[in-house]
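Every protein chain but one is kept in place in this view of the complex.
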Amino acid sequence: MAFAAGAVVMIVLPLIGLLQRVSWSTLLSDLSAHDAFVALRLSLEVSLGALAIALVFGLPLAWILARHRFPGRALLRGLVTLPMVLPPVVGGIALLYAFGRRGLAGQVIYDLTGWRFVFNTSGAMLAAAFVSMPFLIVTAEASFRSMDRRGEEAAATLGASPAYRFRRVTLPAVAPALAAGAALSWARALGEFGATITFAGNLPGSTQTTPLLIYLDIESGHEATALALSLVLLLVSLGVLVGLRDRWLGNP
Amino acid sequence: MAFAAGAVVMIVLPLIGLLQRVSWSTLLSDLSAHDAFVALRLSLEVSLGALAIALVFGLPLAWILARHRFPGRALLRGLVTLPMVLPPVVGGIALLYAFGRRGLAGQVIYDLTGWRFVFNTSGAMLAAAFVSMPFLIVTAEASFRSMDRRGEEAAATLGASPAYRFRRVTLPAVAPALAAGAALSWARALGEFGATITFAGNLPGSTQTTPLLIYLDIESGHEATALALSLVLLLVSLGVLVGLRDRWLGNP
Amino acid sequence: MSLSAQVRLRLGELDLGVDLDVDEQAPVAIVGPNGAGKTTFLRALAGLVPLDAGRVSVGGTVVEDPAGQIRLAPEERGLGVVFQEPRLFDHLSALENVAFGLRARGVSRNEARARAEAWLERVGLPQVARMRPRQLSGGQAQRVALARALVTEPAVLLLDEPLAAVDMSARAELRHLLRQELKRYPGVRIVVTHDPVEAAALAERLVVIEEGRVTQDGLLVEVTAHPRSRWVADMVGLNLWEGTASGTSVRVGADATVVTADPLEGSVFVSFRPNAVTLHRRRPEGSARNVWCLQVQELNPTGDRARLRLGGPVTLVAEVTAGAVSELSLADGGTVWASVKATDLVAYPV
Amino acid sequence: MSLSAQVRLRLGELDLGVDLDVDEQAPVAIVGPNGAGKTTFLRALAGLVPLDAGRVSVGGTVVEDPAGQIRLAPEERGLGVVFQEPRLFDHLSALENVAFGLRARGVSRNEARARAEAWLERVGLPQVARMRPRQLSGGQAQRVALARALVTEPAVLLLDEPLAAVDMSARAELRHLLRQELKRYPGVRIVVTHDPVEAAALAERLVVIEEGRVTQDGLLVEVTAHPRSRWVADMVGLNLWEGTASGTSVRVGADATVVTADPLEGSVFVSFRPNAVTLHRRRPEGSARNVWCLQVQELNPTGDRARLRLGGPVTLVAEVTAGAVSELSLADGGTVWASVKATDLVAYPV
Partner (left out) sequence: GSSSPTASSTTSTTAGSSPSTAAPITGSLDVFAAASLTGAFNSAKTTLARANPGLNLTYNFAGSNTLVTQIQQGAPADVFASADTKNMDKLVAAGLVDTPVTFARNKLEIAVAPGNPKHITGLADLAKPGVTVVLEAPGVPAGDYARAVLASQHITVRPKSLETDVKSALVKVTSGEADATVVYVTDVAAAGSAVTGVAVPDSLQPTITYPIAVVKATKNHAAAQAFVDSAVSGAVQKALEAAGFLPPQ
């Protein structure tokens, strides 16, 4: 109990500190003065896009890592967590090497389709997905692994195909853990900064997400604006997390 | 299957890109030339310290959030995820407001004990714990919530106290999810950069963790060294994650 | 040490209102239909579901009283429960499962092991000591759960269908063991069971719960001899009719009146054993007034006998020897004459 | 449509080697002690545990053959399973649980609902349709699971103790329902049960599995009349001795020889019904040679009769009327003379 309070203090006190320093009188003008709303909209778009990517690509990977045996599985399982460890700037550089116009895959894609990720909202999504997908994968994998499989067996004997089983039995059973993983992944994507600025650039309206704008505000000495903007970012994510998660998880 | 491969490409290709650019011939000299090993040791120390803090403080909080009803629970549940969303620099500033020498709690602590977190390894740990603890809390809470409680009931009727039950029944039951959460949390702490630099500073041997050193190498144009160092960081965490997790989780 | 419970609670569709006082003299068996609330009642005693109202006290100590804001946690009530499903701890071996309650109570590692081993032996499973629950069969798991609860020797022992998953031969043996254990056990003992043989073997007092209410409560021989509901009659294998008596004549249906030995007035139950029914190919002669021509609705051979469900002006179950079945060439759908002697009919007021 | 299985597999301590051919003529009951491998055998048929060797074919199609690298997934085998535990889907209502298999097979929403509702009604639970599994009692859950498997009408139906959690009165009714369903069911039907009454009601053929091997397989009446193992004898409630015959005299223990009606030579089984035993206060006179003075080890009153376990030069179970118990003033620990007529002893070669 005391320890839990310690955790709350550790997390909530800094947030209160932030609140204290926000200059409330100039809050609205600080925000409306510049691209704050554009950046916020873009942030939502990019973070939700990254979450979608993580779900579409990461979930099957988590499933395979949890349920199939193949050589190199342990290694792959470790590899997918590495983007979390990589300093974001290095992550951005790595992304450039892979998906930049001159990158391993980027070059091929550019030559074939003329598409490029860099300086493009899709690039910001890719960067956010790169850093946030591991959170979903690791959480989903753990839940796929540890869930009780007797329900799946029963479904199979009732004639349910693997896909039907996955949708109607497995997913509902791991929903709480998946929701947590998705929340983690989404929040990480929303706060993503280093990889985005390095890989996707910092263009208002297409790659300048809120954290990038906050960074620029701090760089140019507008700390008050930066804090105001952080506050808005926090409120938005708080709203989403509080509003959605409880409904999603069900209330025990 | 194809989607899973997509996820692997998205994550592994950038890592391959990094590998390609590392200048292997000068790798060792790049690393030994400067404080690389000091920084690596410090990184391990700080990230493990942060993990310990997260476990000691975050686990009880996760338990309370999952199992007790109290007014404001949904809000608190949202609040504890916010450090993930905060751009790291803002996180550092917030930490300064709370635990800096003039901060809300920092002032009190300083006045009473003369202790300060800033410019101090403990500050780096605090910063890392601040950003990484939410990962543990969210994962642990989801697993506490969704676990089958019939075992706990049985333990209670066998005369087990809540603490004994928690240790002998609940923890083993959620071990896989906890391991995943701890891995996420640790990896995030290991990669932590922005909050540390802003809050704790950057002094070799006491607060200069590997990501800070990497960032400085990049800023000062020593990209090769930065990549070499990133590679070492990746290998260390890969070693820990691959080596420990499979053993910890058990192999299904 | 005794248990006194007034349990009032609602849970979903269930409206549970059960009063029960049990002393340590003899084990009590609870029976009742699926969904009657037997498990919920045990859970309420154990503190696993809260009462809405009422009170539970164990040995004079009030362990729960919503009005008085008293509510002890399950582990503070000093009772042991065997659940309907095994609920073993998956990460512990069978032996560690059995030793769990002892370890939780602070018994030393070695002693706990030794006592757990002894109990595994008693439930016939010494060989599974090191196995994990998922390596056990359904019946083995339930037996380990039984050992796990019994080893702690709590003041109150609640058993929810402890033998349901145990195979017939092992059941006889385990029932015997359980009977001995319960007999000499110095505490309150309550067993939920679906099996009348089990109830008879384990308990002297029988409590019937139907739809959340106690419908019968008394000595086993008393309750089984005088069922007061179709369910109880079915359980003990008696035929039961409800009717209106005037003297020795009881009207039990639109077209049916039976004659009993003892005169009564008003609403009565009439019950009789299936083997008190005699079957005949043609209408029997003589003075018997309890005679009907019935249709064979079901014929179940069991060993050297057969049970028949017969319908017509009255509905009854008859038990006859296998020989009689072939002699009378009885078959599903055929008709037969059935008679019961008045002295075999037991009538008692509703 | 028929099922032919040669199942060879090892799982933990279990070494399973069961050959079984079942046609669609009549249901088959499997019985055996806890841990014998009955559940594992059904799981192997269903494709839930892989064979090490052997082969399973359904209606001529090989569904598993390790040597031939053939292994169809459970959902491709077209069979239905009722598991020993309900295994309902927690997030679906009882009705949705029952409709699951139909929906998975592409039956329209409305039709699936209607058929599921009809089945819930048939298992006696129309009122729980909208409830979640955790709101059901143990017995209700198992009945829903039964409906869930039956509604899909698969070519092969595997039932693992379908009635174990069902209360006695509902059990009689459900057993009746299941008997009818299984009777007219046009497929392979295998029921694991611990209850000989259930086996008798549901199946004509009885297969006994002990320690992973088939120890008896035949018509129910045949198997129950001639048990070949202590377990089977216990299950059907017969006394069983193994001994060496020379003519009508069979040596069944160090100090005990019995006389039977039919002469045989060599190793034989001798079995007799508990109610063939007559008890006497003093040594009975006359020519009876099957007479022993035995100790009462256990006395179980069941309704109007009592079962006694007696020990001494031979061990046997006797069934006598309640009247006899009081007449002979029988009690645990006392001694009594027991006799069995030679014509009541059935002897057959091992």
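Per-chain numbering from 1; labels A, B, C and D assigned in written order.
The rule is simple: a contact is a pair of C-beta atoms (placed from the backbone, for glycine too) under 8 Å apart; a residue touches a chain by one contact, two chains touch by 3 or more.
Keep in mind it's a predicted model, so treat the numbers as computed, not measured.
Considering B:74, B:175 or B:203, the position touching the chain not shown turns out to be B:203 (whole complex). Only one of A:58, A:100, A:159 or A:176 touches the absent chain when the whole complex is considered: A:100.
Although one chain is hidden here, its contacts on subunit A can still be listed: residues 34, 89, 92-93, 96-97, 100-103, 118-119, 197-198, 201-204, 215-216, 218-223. Counting the whole complex, the residues of subunit B in touch with the unshown chain are 89, 92-93, 96-97, 100-103, 116, 118-119, 197-198, 201-204, 207-208, 212, 215-223.
The criterion applied here is as follows: only the chains that are shown with their structure count from here on.
Chain centres here are Cα averages; for subunit C and subunit D they lie 21 Å apart. One inter-chain figure worth recording: subunit A and subunit D are separated by 56 Å, centre to centre, where each centre is the mean of the chain's CA atoms. Counting partners per residue, subunit C has 85 as the residues that reach two or more other chains. Shown for subunit B are the residues that touch two or more other chains, of which there are none.
If you sketch which chains touch which, the chains form one closed loop in which each chain touches exactly two neighbours. Here the chains touching each other pair up as A-B, A-D, B-C, C-D. Only residues 46-48, 73-75, 78-81, 83, 85, 87, 89-91, 100-101, 103-105, 148-149, 152, 154 of subunit C touch subunit B when the two sit together in their complex. Chain contact summary for the complex, subunit A toward subunit D: residues 150-151, 153-162, 164-165, 168-169, 172-173, 175. Across the complex, subunit A is touched by residues 1, 3-4, 6-18, 20-21, 53, 56-61, 63-64, 66, 74-91, 93-99, 103-105, 126, 129-130, 133-135, 137-139, 141-143, 145-146, 148, 174, 176-177, 179-181, 183-184, 187-188, 190-191, 193-194, 210-211, 214-215, 218, 223, 226-227, 230, 233-234, 237-238, 241-242, 245-246, 249, 252 of subunit B.
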